[in-house]
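Just below is one structure, and these are the notes that go with it.
Only a single protein chain was left out; the remaining protein chains are all shown in position.
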Amino acid sequence: MVEETPWQQALRYANRANPYPFYEELRKTPVARQPDGTYVVSTYREIVALLHDPRVSSDPKKCPAPGAARTQGSGEPAAEPIRQVLTEPNIIISDPPEHDRDRRAMMPHFVGPPPAPRWISDLEPEIRRIVGGLLDAMQGKSRIDAVDAFAYPLPVTVICKVLGVPLEDEPRFHRWIETALDALDFGPEAASEEIQSRQAEGRQAVQEFGRFAAELLDGYARQPGPGMLSALMNADGQDARMSKGVLASNALLLIFAGHETTVNLIAHSVLTLLRHPDALEQLRRRPELIVPGVEELLRFESSVQFWHTRSALEDIDIAGTTIPKGAPIFLVYGSANRDPERFTHPDTLDLERRDNQHLGFSQGIHFCFGAPLARLEVQVAVGEFVRRVRGPRLVEDPPPYRHNQIFRGPRHVLVDIDGISA
Amino acid sequence: MTLPATVAELVREFRASGRIVIVGASLAGLRAAEALREAGFTGSLTVIGDEPYEPYDRPPLSKQVLKGWVAADHTKLPRMREVDAEWRLGVAATGLDRAAKQVCLADGERVPYDRLLIATGTRARQWPNAAEAALHGVHTIRSREDAAALQKELAASPSRVLVIGAGFIGSEVASVCRELGLPVTVVERGAAPLVGALGGVIGEIAAQLQRDHGVDLRCGLGVSSLEGDSGGHVRQARLSDGSTVDADVVVASLGSIRNVEWLEGSGLASGFWGLGCDAGGRAFDINGVVTDSVYVAGDVARAPHVLYEYQFLAMEHWDNAVLGAEVAAHNMVNLEPRYRPHLLLPGFWSGQFGVNIKSVGVPPFGDEIVFTQGSVAERRFAAAYGRRGRIVAAVAFDHGKWLEYYGQLIERSGPFPPPPPGWDQPSDSKPMPAEFPARGAPGAAPDVVLTGHDPSERTAEFRPRRR
Partner (left out) sequence: MRIVVDLNRCQGYGQCVYLAHEVFRLSGQEALTYEPNPDEEQRLHVERAAAACPVQAIVLDRLDGTEGSTTP
């Protein structure tokens, strides 16, 4: 059997809980060509350079399908349901000028009108209320699942409200998203029978999800309602209105990314703090550290471990390598955030870390659209968890992880607790 | 004691009990003082500033302060650390006696130093006719008092504001006026706004930007005179083409003058160009020989830059003040081989008419320009400047996220034109002349002459010209 590259090993499910030793190996070759022709970039400086390089595209249509450049390796390339099903672009898979125009059109409907967009800050009382309710519901329990009972319900409730997605539809789109995510695999296990069999289900799930989004928008076209999607659907903007297809594609993205990544961040934050009792104690004593603390948690366990739709539109010389025109580029944020060339003692959790310019939300024009909302949610959620949950202890370490490699996070985080303070 | 040990002892002693004086209490002066203490300097530190205020930030003055959103006294700079120093504020330095190693102050006092940092910056060039400049309603803008006074008049809804000079400050003032709904006329001697900094191609875009926002922009013209009413308030300006503009507020934004007059007779390489120094902030004397005890930082410094054929550049930019001060401070308390160079890639920004204009590198060093990304028509684009086949600068209109890519190209002496982007290519992406105006010799430039015949006696001397 051919020896696997550090990247392929990092992608194996068995290493999901701790890919970092493989990232460390990976960083020895900052820009590493994989057997399938993909260039995996793992070091901070190189990733930042490529995020600001106008010769790099985020649009998968401008790039051969991943794996198409395979010269060796096994089986079918890792198919990606979302990409196969979505015919219209959204902001995460498009380039300027379309990207800039659409993002510009969407932003005020998310953060509020200029010059003082205040909708995110205005959500804080509501976020506090939801978090309070979730913690209240843990009263009298001695064991909780920090994912199902805490990390998941908050972001999904908030994003439904912000977008104007009926919360009662949550079980449906939750299932579609889970199915699609489980079918996505970029590693050596993609060829396994199990993953292959999930692919059809994944495609179907995305199709159903897409129909759901389109119907939702149709409904808002007939009868405007609350939230961002209705506002976008009925916008009469100077920034040319988006076509319904593009809007549906973006709606899908916002519903999905609007909570999935935040769930993982909250779950990882709880997990990480329980693994670092000193940091937990520090946060109890100095609650204001939650603000820089969340930045450190974003660095420490990045919710988006890597991104996979970029490609080189020209030959790009970087770090002693030439990424040839047409080659897919994977940027591994999770590795850059542990790059010792950029962060001193990168594997140490330091809630007061200075100069913490992490890539947890990426950088450049594709900087996370929902970042301000995610930050606020996690600051409130984790801050209140630390303040109110008495004697939290991790039941199993590592906890079980979800299958997905990009949106990496624990499936459950079981915690034994002594009680909930007021 | 060995020689190295003796030198090390001297450095230790200087750091422990030497005397450092900083002249200039603005951004560079403050950051230098902080850096000195941060570097472990525990001797006596005196900071001299002619303004009576603690260090404040100037860029907001021509923007949010003029607009009336931020009060002029709300611009105090954040402090990076405690600075145990004697702050002599509100008293100007009037002379430098290098033989006695003393700074002379306006109140007659002399402050002794072992090492001196000069960070006296620049001031606004005043309207040249003193009587006209004294009319009520005639302003320049550099200090927070200037900004407060002008803001007050703008808030009083003048019938028209006349801005003389369409450099960055003048353009920002015009932008604020339009945001406030005030009629504004801008008179610019050059062919377009910003031509000195960004060239005629970009200047033409800036001109259209101004006109689209309702600015009455008149280029290629000067103002010959300002006329006041019987109450001594400015009411009208006569332009070089004989036409007149009625305005009751006039803002002269004619560029800056470097504050070096107090150095006259000190034997340092100072003049209208600023104060020459090496890339480590060590000032040159009049002969071009580096001094051991005088350093310079900020707007007033002029140093050779490795990326620009070692030409001497004065970089009147915010980050030049910060980083130049840090480097000079470091070098003041260290000796070779621990000297640090100030190798800043210059950069600046200007917010005007709702557009963020940013630049890296030295655009006037280039003679060609090429649009590289985006759309000129939509005023969101990036463009690169080149000279002899290499990229030397870039400018961006609402394209700030891409600028660091160009910065890296410049730092690596990348090719010009740079490789095209893979998307959003401008409709015209052929290099063209950047159209910088020919540089005229400043009128008040002194002659530098060499005197003495014997090689050991040869020295340079300034012969100031009479105006």
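By letter and in written order, the chains are A and B; residue numbering begins at 1 in each of them.
Rule of thumb we're sticking to: a contact is a pair of C-beta atoms (placed from the backbone, for glycine too) under 8 Å apart; a residue touches a chain by one contact, two chains touch by 3 or more.
Small disclaimer: the values here were computed from a predicted structure and weren't measured.
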Among the chains presented, those that the missing one touches: A, B
Residue touching the undisplayed chain, where the options are B:V11, B:A39 or B:L77: B:L77
Contact with the hidden chain (one of B:W273, B:F312, B:W349 or B:F462): B:W349
Residue among B:S44, B:Q64 or B:Q208 that touches the chain left out of view: B:Q64
For chain B, the residues touching the chain missing from this view: 30, 54-55, 57, 59-60, 63-64, 69-70, 73-85, 87, 89, 317-319, 322, 347-349, 351-356, 358, 380, 398, 400-401, 403-404
Sites on chain A contacted by the missing partner chain, in the whole complex: 104, 107, 111-112, 114-118, 120-121, 288, 291-292, 294-295, 355-357, 361, 363, 367, 371-372, 375-376, 379
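FYI, only the chains that are shown with their structure count from here on.
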Mean-CA-position distance for chain B and chain A (Å): 44
Complex contact set, residues of chain B against chain A: 372-375, 380, 382, 401-402, 404-405, 408, 419-424
Residue ranges of chain A touching chain B (in the complex, touch as defined): 48-49, 52-57, 59, 62, 95-97, 100, 313-314, 364-365
